[in-house]
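Heads up, the thing below is written out as structure tokens.
Note that one protein chain is taken out, while the other chains of the complex remain in position.
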Amino acid sequence: MELPEPLLRVENLSKVFVVGLFTRRRIDAVKGVSFTIGRREIVSLVGESGSGKTTTAKIILRLEKPTSGRVLFEGRDVWRDLRSREDILWYRRSVQGVMQDPYGAFNPFYRVDRVFKQMFKLLPKDMDDEERWGLVEKALIEVGLNPRYVLGKYPHELSGGERQRVMIARALLVEPKLLIADEPVSMLDATLRSGILKLLMKLRDERGLSILFITHDMGLAYYVSDRILVMYRGELVEEGHPDELIESPRHPYTKRLISDIPLLYRKWSDI
Amino acid sequence: MRFPRIVSELLANKKFVTGISVFLAVLIIGAVGPLLYPVDPEDMSFPSSMPPCPEHPLGTDYVGRDVLAQLLRGILSSLYVGFLAGVVALAIGVLVGAVAAMRGGVVDEGLMAFTNAVLLMPTTLVLILIAALFKTRSIELVALLIGITSWPWLARVVRGEFLSLKERDFVYMSLLAGDRWLSISLFDLLPNMATYIAMSFAELVAGAILQEAGISFIGLGPTEGVTLGRIFFWIQTNNAVIRGLWWWWLPTTVVIVAIAASLVLVSISLDEVFNPRLRGG
Amino acid sequence: MHPITKFLLRKILFYTATFIIMLVITFVLPRAIPGNAVLMQLRQFMRTAATNPEAIEERYRALLSYFGLDKPLWEQFVDYLWRVAHGDLGVSITFFPKRVSDLIFSSLPWSLALLVPAYTASWFVGNVLGTYAAHRRNTAIDNALFSTFVVLSQVPYFIFGFFLLATFAVQMRIFPTYGGWDVGLVPSLTWDFIRSYLHHYALPFLSIFLTGIGVWGTGARTMAIYEFGSDYMEYADSMGVPESRLLRYAFKNILVPQITGFSMQLGFAVGGALLTEIVFSYPGVGWLLYRGTITQDYMLIQGSFIVVASSVLLANFITDILYAVIDPRIRKGYVSA
Partner (left out) sequence: MPPLLKLDDVYAQYITRYGTVYAVNGVSLEIGEGEILGIVGESGCGKSTLARVMMMNVKPPLHLVRGRVLLQGVELNRLPRDRLKREVWGKQVSLVPQSVMNALNPTMRVRDIIRDFVKVHNPELDDDEVYSMARDRFEELGLDIRALDLYPFELSGGMRQRVAIAIATLLNPKLLIADEPTSALDVSTQKVVLKLLKRLWNEGIVKSIVFITHDIAVVRQIATRIAVMYAGKIVEVGPLEEVIFKPLHPYTELLISSILTPEPEVKKRGLVEIRGAPPDLRTPPRGCPFAERCPYATDRCRREEPRPVVIGSRLIYCHLRGGGAA
């Protein structure tokens, strides 16, 4: 039996940064990473800062060019096959992203409305403005915000959780098939996190959205994911179902990572 | 920050209020003065070296010209030089800095090496070197020359700002919405540098006015019209200071320092108001 | 390769390239302006100067032969480089038949004697006062210092010179109004000469020194405000480190970036200092240049530019090396300069 082509296939992806002007140093940010994301699946990419997870996300989002390897979305090589402006806009409609810092994702110079207006060029050309704003309102309601409360405001007038919801609504506007969420809750307080995580799970269930959930927090990955990928120093070291991974990690790094997570019900014995 | 808030914060800053008031006062005097005091500044028919008196509120100079008339005409010409040179320098500085930051790589290294090289040149001497080649020099030519020698530090600042801003998340969000780098540069990055650009412009204008005074002082400024620099040239060639014609050199000095210092004060206050780390308690 | 070696090579490459660009500029400029303004101006000057017409022709030919305008361009350029390499900057028109290089090198020491101490001292004192103002932020002392800085920094050296000249030389007659030393003295290491020189030196020195304090003070104050607001300062404060020590931390930490400022401002400061010499008729390169510009002596102007710009480049090169030695992050190769 032939396996169906996954939504996203990352093959042997590598990224090398060369830094410094006169003392050039090579930094292998991503080293030969391969994985897939299926339809209607939340896959978490877990790793500490500097493990290469954000670089991987940027390459998939077509914001950073890979040094080698391929990213295939619905069978098309994202860096080689998308040539025309139309192709790129198609990709922008299909794959969207949410960033870590819900404040930094807004240009402080503009009202919140701008992030939606920017997306209008990705919507069908025959749609008029009224229909477009109608979609915006629908998206805002879907993420649990009141359009009348949000629109017309400046980003600093919204709370962190509200801003992050606006970013998700913005992504939903073009009905993407894949959402790359890079640390979407790490800058939010614990009491606001659950709401965003629930929303992401709801979007998978109701819209069939696939999500790549990038986090440094194994706890969060454990809750939302169907599958967890563990990244360490640019390499993918382990992959598995959340329960399996937590209960019986195989790679030494994963083992250490899991044993070092502070838990609520178990106190470390070695402290 | 919203517009009314910006205005009220600026008006609450003493440095800004002082700077802008002095600048506007000088500007108004320069704009309205020649109309209210229609004396030809190059008319040499008055008695020579007269101290201030009712007919000549600031006296006359060594060759019998009215000093107040000179000064009033000089203010507007000098502001014009400053403004023109400021625009030229701003355009070059922003363009070079932005292109270097956005292109990166060899383009960046090349442009920055060039910028640093220009920065190292003794500007006044470069101006003298070029100006000496022209038989006649219009005010615009001098302004242009000053403009093309005073952009390098701005280019460096703009490059630095672009480099840090382009890594901001909102730039990625614009890219994800399918925006291109040109529109991102114009609509995402430049507006966020509005303060820097306003500050730099104020400083460039001030610098250009002083620079004009410098090369005019040595006789290589505009060969027509009356600028503050040209007055300094006359002051120097006629040994006005040693001759004790204080009513000639002192008001000219006060005016040029007032213009330059008020512009710099505006620039500093903008930094204080918009730069959270400098905001005092 | 060791990072420091790489750093040095890079710097040498940059300064060599800049030097060549500078020579190209000085070569191209007089040839690029249409109608050859230099020659036209010179002719005009010659006509108005009612001297011996033969002498005028002689000067004109000297100028023509130096610029070699009748030869092909590339040959002119090779000639030019050859001449500069041998220290031949042409013949002065104003002081004909003196060689430009001789004129400049006899003025340069006096300019250096004025600029180097004044500029360095203002840099140091400006940074000290600026840091202190930042430490006393928003107090009366800060306000007074800050206002003084702003005004001083916006008074060009030469205009400030007017003040000093009018006040201390013309009004109070404490200092002489003119020249580098008393008429009749010959530069020598005699007590009489040194005393006379210092007497003439005081006012030009002060105009550069005092206005320089304004420039450095304003910059240092802003930088020090950042330092005082930084985390390490907060932390040292909360560990009980006394204020006087914190002041020293701030001062030390702004000095490193201010060294870059020192070299970046140098090109600008040199121009201002040269103009100051004119106010006091101080016998340096600026005074020489002034006399040259009045008589449209382009060879003298160009020669002065080459010598001064080369000196600035050299000073910058030295400062860059110094910077690398002082900043541990560069010394250890953590960041590139």
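All chains are identified by letter, namely A, B and C, in their written order; residue positions are counted from 1 within each chain.
Throughout what follows, contacts are C-beta pairs under 8 Å (C-beta built on N, C-alpha and C of every residue); 3 or more make two chains touch, one makes a residue touch a chain.
Values in this document were obtained by computation on a predicted structure and should not be read as measured data.
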{"item": "Residue numbers in chain A that touch the chain omitted from display", "value": "48-49, 159, 161-162, 189-195, 197-198, 216-223, 242, 246, 256-258, 260-268, 270-271"}
{"item": "Missing-partner contacts on chain C, residue numbers", "value": "230-243, 245, 249, 252-253, 256, 327-329, 332, 334"}
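Assume only the chains that are shown with their structure count from here on.
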{"item": "Chain whose Cα centroid lies nearest the overall Cα centroid", "value": "B"}
{"item": "Chain whose Cα centroid lies at the greatest distance from that of chain B", "value": "A"}
{"item": "Top-ranked pair of chains - ranking by C-beta pairs in contact", "value": "B-C"}
{"item": "Whole-Å separation of chain centres (CA-atom averages), chain A against chain C", "value": "55"}
{"item": "Length of the line joining the C-alpha centres of chain B and chain C, rounded to whole Å", "value": "21"}
{"item": "Chain centre separation (chain A, chain B; CA means) in Å", "value": "48"}
{"item": "Touching two or more other chains - residues of chain B", "value": "none"}
{"item": "Multi-partner residues of chain C (each touching 2 or more other chains)", "value": "none"}
{"item": "Chain C residues within the chain B interface of the complex", "value": "14, 17-18, 21-22, 26, 29-30, 33, 37-38, 40-41, 44, 137-138, 150-151, 153-156, 158-159, 162-163, 165-166, 169-170, 177-178, 218, 222, 225-226, 229, 263-264, 266-268, 270-272, 274-275, 278-279, 289-290, 293-294, 296, 298, 301-302, 304-305, 308-309, 312-313, 316"}
{"item": "Residues on chain B engaged by chain C in the complex (per definition of touch)", "value": "113-114, 116-117, 119-130, 132-135, 153, 206, 210, 213-214, 217-220, 232, 235-236, 241-242, 244, 246, 249-250, 253, 256-257, 260-261, 264-265, 268, 271, 277-278, 280-281"}
{"item": "Chain B contact footprint on chain A (complex, rising order)", "value": "21, 58, 61, 63, 88-89, 92, 96-97, 99-101, 104-109, 115, 118-119, 121-122, 154, 167, 170"}
